[in-house]
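Working notes, structure below.
Note that this is a trimmed complex: some chains were dropped, and none of the rest were shifted.
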Amino acid sequence: MATHRFRPTRYYNVIGTAEPVLRVASGDTLIADTIDASGLDAREMVVAERPNPMTGPFFIEGAEPGDTLAVRIDRLTPSRATGWTYSPLAVTVLDPAAIPDRPATERAVWNIDQGAGTVRLQEPPKGLEKFAPPLQPMIGCFGVAPARGQALSTATSAQNGGNMDYRLFAPGTTAWFPVSVAGALFYLGDGHACQGDGEITGTGIETSFEMQVTLTVLKRTIIWPRGETDRDIFTIGNARPLDQALQHATTEMQRWLGEDYGLAPRAASHLMGQVVRYDVGNVFNPAYTVACRIAKSWLAKP
Amino acid sequence: MATHRFRPTRYYNVIGTAEPVLRVASGDTLIADTIDASGLDAREMVVAERPNPMTGPFFIEGAEPGDTLAVRIDRLTPSRATGWTYSPLAVTVLDPAAIPDRPATERAVWNIDQGAGTVRLQEPPKGLEKFAPPLQPMIGCFGVAPARGQALSTATSAQNGGNMDYRLFAPGTTAWFPVSVAGALFYLGDGHACQGDGEITGTGIETSFEMQVTLTVLKRTIIWPRGETDRDIFTIGNARPLDQALQHATTEMQRWLGEDYGLAPRAASHLMGQVVRYDVGNVFNPAYTVACRIAKSWLAKP
């Protein structure tokens, strides 16, 4: 179980089948630098183009089409002391009739205080002078090469992952992606220091990171991304509108409950009907992201 | 501040401008019996037709169009020992391609154990023998008369409330509805002993209740329903698809943060962008319900 330290020199704006930058074994740990959504690195230098320039791709030995790549998020450490967001609310989350009254889009800078574990606006508007939400790092965009030679923009997401902007892709979570090419070809980037549900300003607090992940090949097949935290399991659907994203996530959860927990569809529906939770990852990108989540306390492996 | 005990003898399947069954003062408390979604009362006798027969309407003195009716949910006590759900998952939450493999719709009965505070399937399928989610009562359908003489089916919801099926409409929550007619004309019913997000089997655990609520007229105007729990404030959007419901809820929250918390739209977006939570009330009824929720710990009245 080796640990690899990788420092990228080029970046990708699509998740496709580019030449791997590193080959790792299943079970290896990767520590890699990532830059922010607009291409700013740890020194705040522009080193790549928008959107969401990716570090990678990484070739995981033994991964074959039909397998699953498990990505345990070990650690996400911001590599600079500031991040940025857009304001105001995105047009996708406002009543269309309210859009004309919306102020113009601006960029705001936040200080990231790793000691205090908080983020703060450098120039808070009236009413937010004391607003200091927690530093809660997450990965905005990561995933594996899609099937059939596709190369998908890092602005969007699909069955292979991508720009899902879901706040539970955070340290302690293990994400699963369906492998479509030999070696899986894993990409990561677009870290956020904090983000609410929906990425509703069009950004989290965008900054550069040192990310540590552990990559393991599972000899099983999934259709949509899945994940596990210390409390929950969840499935991901990426599509527009939200309804369709929710359908993908729900159907994948029903499959998972059958495969691993011995619940036939009717039994799965009785459980899900009472305890399911839905999270909106993002309602901003070309594909929206919905998670279907269940607390592990309700589940027992047969 | 009087307390009224009301025992209905007829029920409504629309929320409109029927003759009031009782007149109460602002600040009064109402204890009323409600029957389940299919018209079964506490004795399991069918006393009304589907869908969601309502108790009411109640006339609140002093309520005028443009006001807001605050409904504090004091207590929701199941009035019988069983409830029922449908299975399997509804067609609205499945990938269309998965629908043909879905089993036929069936009704299942759950035992409600008020002592233990749990609900249990009477005939649990394989894997759910020990499944006992908590008794968490909620109101599925309540609201006030809509504007302009409309009478809206209790199957659906709109700006006046209705069949929102949101699990935070639970004891301790205060719900706000926009008043459109003199007296507000408040209706309630369709209690659930438990329900996950989305009402994804098409039901919660449907049963009859004794519901206690306190009704207060506020001389202020809102556009969509709002609510407050001990931890959160939230706004409600009712529409299809989920995207539009989310837009209504988000726009209403932006208004609320401006009205009561002194946050201009850009400031509101900075706060919401980092701490907002979205809940899916239901993704089953003709109008879906999305809540936009913010923890009160992030808010300070100016």
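A and B label the chains in the order they appear, each numbered from 1.
To be clear about the criterion, a contact is a pair of C-beta atoms (placed from the backbone, for glycine too) under 8 Å apart; a residue touches a chain by one contact, two chains touch by 3 or more.
Keep in mind it's a predicted model, so treat the numbers as computed, not measured.
Count of copies in the whole complex in this file: 4, from one repeated sequence with 2 chains shown in place.
Everything below uses one rule, namely that only the chains that are shown with their structure count from here on.
Computed centre separation for the pair chain A/chain B is 32 angstrom, with centres defined by C-alpha atoms. Looking at the complex, you find that chain A touches chain B at residues 85, 87-89, 92-96, 98, 101-103, 106, 108, 119, 121, 124-128, 130-131, 133, 194-201, 203-205, 240-243, 246-248, 250-251, 254, 261-280, 283, 288, 298, 300, 302.
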